[in-house]
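Contents: one structure, followed by commentary.
A protein chain is absent from this complex, but the other protein chains hold their places.
Read from first to last, the chains carry the letters A, B and C; within each, the first residue is number 1.
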Amino acid sequence: MKLLYFAWLRTKIGIAEEQIDLPPEVRDVGALLRWLQGRGAGFAEALKDLSVVRVAVNQDYVKFDHKLRPGDEVALFPPVTGG
Amino acid sequence: MKLLYFAWLRTKIGIAEEQIDLPPEVRDVGALLRWLQGRGAGFAEALKDLSVVRVAVNQDYVKFDHKLRPGDEVALFPPVTGG
Amino acid sequence: MIRVQREDFDIGAEIAALTAGRHAIGGIASFIGLVRDVAGDTTVGAMTLEHYPGMTETKLAEIEAEAHRRWRLDASLIIHRYGRLEPGDRIVLVLTAAAHREAALASCGFLIDWLKTQAPFWKLEETGSGDRWVAARDADEDAARRWRDEQGQ
Partner (left out) sequence: MIRVQREDFDIGAEIAALTAGRHAIGGIASFIGLVRDVAGDTTVGAMTLEHYPGMTETKLAEIEAEAHRRWRLDASLIIHRYGRLEPGDRIVLVLTAAAHREAALASCGFLIDWLKTQAPFWKLEETGSGDRWVAARDADEDAARRWRDEQGQ
């Protein structure tokens, strides 16, 4: 699965993009976020307040109960501030 | 008093502008319009439906009860259609 | 600023002149009105815009001042043309600039709605069956009325 991080999620985590194999028990977005929180201090800090984390799967906004599949492109980012 | 006519009021009356001396009994806009209606066929035709006649005195919109004074610039025109 | 002119205008140049060096501006809203080649089910070849010189400038300036009372604007511009215009020609430009988009967008809508019912212009259309004066649209009066009871921000 491809993971992308944008804006301050990227700078706090320290990487823009990674390829990971999900543990089998991580089946939806919420489980992914909890699993990522345990991957180190940068992840814990970036993901400590999930109310300001938005998730897109395959470039479409999803809720935390969205089911994940191998090969998904999952992006994590703060609320958008364009325009 | 200077009288100005615009758009189809001008084309029906046949003049764009005239200088007139008002009879003393014509004291407000309503009286002026009734007096003008009696000045000939063009005036009668142009002013037969006063609901589509707008009046400006000294370049400001006024109602038919607006009092007139010598030297006023009075303009008659249909509802505006700019923009 | 207001301008009543026979000549065409260039929106890019007008925006540049209005906003040059003014870096507190975050949003510029604009509206351009064009001559259409249809009116109802009739083909329009051209139109002539007549206006009331003097009153036109006064009314546009009043309308602009009212927009500045209702919204916090950094700059604004109204250009209205008169004379003979053909389909596709520009008739009117409204520009509003503000720190945030809400004020710019709302005041731009206000200005064009208000101008349609207050500025002394009249359109004479050239159609296949002769010339005809354009009648005022009830929808324009309704659009202007909407602002009478509304507050700015």
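Points to keep in mind about this one:
Here, a contact is a pair of C-beta atoms (placed from the backbone, for glycine too) under 8 Å apart; a residue touches a chain by one contact, two chains touch by 3 or more.
All of these numbers come straight from a predicted model, not from anything done at the bench.
Across the complete structure, the visible chains that the omitted chain touches are A, C. Across the entire complex, the residue among C:6, C:36 or C:72 in touch with the chain not shown is C:36.
Within the complete assembly, C:108 is the residue of C:2, C:49, C:108 or C:134 that touches the hidden chain. When the whole complex is considered, the residue among C:10, C:131 or C:150 that touches the unshown chain is C:10. Remark: the residues of chain C touching the chain excluded from display are 10-13, 15, 19, 21-38, 87-88, 99, 101-102, 104-105, 108-109, 112, 139, 143. Taking the complete complex into account, residues 4, 6-8, 56, 59-61, 75, 77-83 of chain A touch the chain not shown.
Definition applied: only the chains that are shown with their structure count from here on.
Note on chain placement: the centre of chain B and the centre of chain C lie 26 Å apart, centres being C-alpha means. Between chain A and chain C, the centres computed from C-alpha atoms are 48 Å apart. In chain B, no residue touches at least two other chains.
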